[in-house]
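Dropping a structure here in C-alpha cells format, bear with me for questions.
For this view, one protein chain was removed and the others were kept in their places.
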Amino acid sequence: MLLEYAAIAAFILVTTLIGFIAIGLGTIFGPKHATDKKAMPYESGMNPIGPGTRRMPVRFYLIAVLFILFDIETVFFLPWALVFRQLGLFGLAEMFLFIAILLVGYFYAWKKGALEWE
Amino acid sequence: MPDIQEITVDDLKHLVSERAIQGETVLLNMGPQHPSTHGVLRLLLELDGEIVVNCIPDIGFLHTGVEKNMEAKTYQKAEVMADRLDYLNTVGNTLAFSLAVEKLVDLDVPPRAQTIRVILAELTRFQSHLVWLGTSALDLAAMSMFLYCFREREYILDVMEMCSGQRMMTTYIRPGGLWRDVPVEFEAAVRNILKTFPKRVDEYEALLTRNPLMLDRTYGIGKLTGEECLNFGVTGPMLRASGVKWDLRKDRPYSGYEQYDFKVPTRTEGDVYARYLVRLEEMRQSLKIVQQALDKLPMGPVRSNNHKYVPPPRSEIGVSMEALIHHFKLWTEGFEAPQGAIYSAVESPRGELGVYLESDGGPRPYRIHWRTPSFDNLQSLPLMSKGVLVADLVAIIGSVDIVLGDVDR
Amino acid sequence: MEKNLQPILGMLKKEFGGTASEYRGDVSLVIPSGKIVAACQQVQAQGFELLSALTAVDYWPEESPRFHVIYQFTSVAMNLVLTLRVPVPGINPSLPTISHLYRNANWRERELWDMFGIIFKGHPDLRRILMPADWEGHPLRKDYPLGYEEPQFTFNFEEINLRKPYAKE
Partner (left out) sequence: MGVEQKLGNMGIATTTLEQAVAWSRTNAMWPMLFGLACCAIEMMSAQAAHYDMSRFGMELMRPSPRQSDLMIVAGRVSRKMAPVLRRLYDQMPEPKWVISMGDCASCGGVFNNYAIVQGVDEVVPVDVYVAGCPPRPEALIHGVLTLYEKVRGMKFAEIKK
C-alpha cells in the first residue's frame, strides 16, 4: 500500500524539481540588465495610453469562471479513466450521471446568454 | 533619435467617443508591430471590453518617400523603385509604370511583349492572392493553409526568377516592351503550373469554403454596401464583393486584355466571406487568362524599335552609329518625355493602381503620384469595425488585404 | 474623348467657366478654386461616383498659382474618366474640403496637407498622416531637399564612419 503512495510522492517530487531547476538555472545564469525602458509595458511598440489598471468588464470574469468549472469537470475524468474497466457498468452510469448534472448547468449558462459576449 | 511622441486622450478627443474621455472605455494600440496587422499598420482601438467602439488607423510607419525620390531619377532608374511599392504585386507595379510612360511618350509595344506582360501580371495576381489567403487564414487559425500557399508560391517565383533572375523585384517590364525575351524553359514551367494549380485551388476550397469554423468567423462580418464602397474609393475585390462589377481589365482594357475571355467574379453580400469567395474565383480566372495567353503567344520582337526611347539591342551597337548614339544617350541622360500630364490605371490584386505622371519635357518625371488601392481600401476599415469583436477585426483586416508599402508609398 | 463625356463637359464649362484641354485622350478641366466644391457636387450628381485620385503638383518657381490640385473622377456606371485641376496660390494655400461628398478625400486631403502644406478648410481631422506628428516642413514641395546622404563605399568609409551616429548599446 505504502509503495503506491511512494510512487506518487516520487512523481510529485521530480516534477516540482524539474520546474525549480528550469527556473533556477535561468535566474542564476541569466544576465540581468534591468533598464527602465525594458520595464515599460509592451504595447506593440507604442506608449500605452491611460492607466494600466482600470475597471474590467465583468464578462471576462464570467468566462473565466465558466472555463474553470468545465475544466475541473475534465479533471474528474482522468482518475475515472484509469479504473473504469474495473468499475464496469456501474462506473459508466455514474460518470454519465455526473456529466448530465454538469450539462444542465451548461445549458442554463447557454440559455442565460453567458456565452455570448454582449 | 526622437522618442515616441506621448499621445494623451485629450488630443484625440475629436475622434474618440466621450466615454473614452471619462475613462470608461480602454484606448489600446493594436500597433505597428502586431502579428495580424499584415505590416506596420497601427490601429488605435477604443475598446469596451471586447467590443471595438472606435478604430482610428495611423499609417506612415513605412513611408518611403517614393514619389519624391522618383522625381530625382530618370525614367529608367525610377522604375526600379516602382517594384518596391506594392511588394506583392511587383510585376503589376512595373506594368503600371511602363504603361504610363508609354502613354506619355506615345510608344508602341510589340504584341509578343504585351502577351508576356499579361501572363506575368496574372501569375503575380495569383501569387499575391496566395499570400493573402495564407496570411489571413493563418489569422483565423488555419495554420496549414499558410504552408500550402507558400509551397505553391515557390513555383511562380521560380518562373519569375527564370525570366528575370530575381524572385520578386523583377523590373522585367520596361517602357517599350520587356527587358529581354523569355527563356526556353518558360513555356514548360508555366504549363506545369497550369496543370497542377487548379487542383490546388480545389484543395483550398475543400479545406475552407464550407468549414463551419471559417463560416462563423467570416460570414456577415465587415459588411460594406456598393455605394459605401464607391464613396470610400474602395476598388478591386472588395468592391466586386459588394456587388459592383468594375474591373479595369474588362472595362478599360490595357495591354491586350480585351482579347481574353474571363469572368469577373462578383458577390452581393459584401462581407469577409464574399471577399474570400471573390478572390478565390479570381485565382481561377487568372489561370484561365494565362492559359489563353500562353496558347496564343505570338513570335516576334519583345521591344519596340523606336530607339529614341528604347535602348537598341546590343548586337546593333557594334554595327550602326545611330544605335551607339541612342544607347549612349539613353543610358547616360535618359530620354526626354514631352510636356504634359496623363493618368493611367491598371487592375492590381487590391484594386485600381493608377499613375498620375506629369513631365516638364526633361528626362525626369516632374511629378509622379501613385494612386494605390490599399490607401483607399483601408479608409473603410473604421466604418466596418464599429461594434465588432476584436477577433472579428482581425478577420476584417485580413479581408481588406492591405500591403503597407502600397498604403504609405 | 468619349462622345457621352461631351455634354457633361459642356455643361460644366458653362456653369463653372473652366478651360478644358485634352492630352493623350485624358480630358481635364481647369476650375477656379472658389467653385471647386460646387463643381464636385455637380460632377457627383452627373454619375461620377468614384474619386479615384486627389493629388497636387508644385510648380515652385512660379509664385501666383504655385500648386495645381488635381481631382481625378471615374464614373463606374458610364465608364468615363474626368480630371479637374484647381490652381492654388503659393502663400498659405488653402481649399475647401470635399470629404463630405467623397469620404476617401479625407485621408487624401490629410496627405496633401502633410506633403504640400495645402490647408483644407472644414476638414474634420487635419493632421499629418504619413510623416511623424512633430515633423517640420512639407517634403513633396520642390524647395524641400531630397535628404540625400552620401552612401558609404570603401573609398570614403573612414570619414563617414566618424560622423555616422551608430546606436549605443
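Letters A, B and C mark the chains in the order given here, with residues in each chain numbered from 1 onward.
Assume a residue touches a chain if its C-beta (ideal position, glycine included) is under 8 Å from a C-beta of that chain, and two chains touch if they have at least 3 such contacts.
All of these numbers come straight from a predicted model, not from anything done at the bench.
Colleague: Give me the visible chains that the unshown chain touches, in label order.
Modeller: Spelled out, the missing chain touches these shown chains: A, B, C.
Colleague: Contacts of chain B with the missing chain: which residues?
Modeller: Residues 1-4, 31-35, 39-40, 60-66, 68-69, 72, 80-81, 84, 87-88, 131, 135, 146-147, 150-151, 153-154, 157, 167-169, 404-405, 408 of chain B touch the chain absent from view.
Colleague: For chain A, enumerate the residues touching the unshown chain of the complex.
Modeller: 27-33, 35, 37-38, 40, 42, 45-46
Colleague: Could you list which residues of chain C touch the chain missing from the display?
Modeller: Where chain C meets the chain not shown: residues 130-132, 135, 139, 144-149, 151-152, 164-169.
Just so it is clear, only the chains that are shown with their structure count from here on.
Colleague: Take the average of all CA coordinates in chain A, do the same for chain C, and state the distance between these two points in whole angstrom.
Modeller: 57
Colleague: Find the geometric centre of each of chain A and chain B from their Cα atoms only, then give the gap between the two centres in Å, rounded to an integer.
Modeller: Whole-Å distance between the two chain centres: 45.
Colleague: Can you tell me which positions in chain B touch chain A when the two form their complex?
Modeller: 4, 6-9, 23, 26-34, 42, 44, 48-51, 389
Colleague: For a test of understanding, state which residues of chain B touch chain C in their complex under the given definition.
Modeller: Where chain B meets chain C, its residues are 1-2, 5, 14-15, 59-60, 63, 65, 67-69, 72, 103-104, 106, 227, 230-235, 244, 246, 251-252, 340-343, 345, 352, 354, 356, 358, 366-367, 369, 371, 375-376, 379, 408-409.
Colleague: Going by the contact rule set out above, which residues of chain A touch chain B in the complex?
Modeller: 43-51, 54, 56-57, 59-60, 117-118
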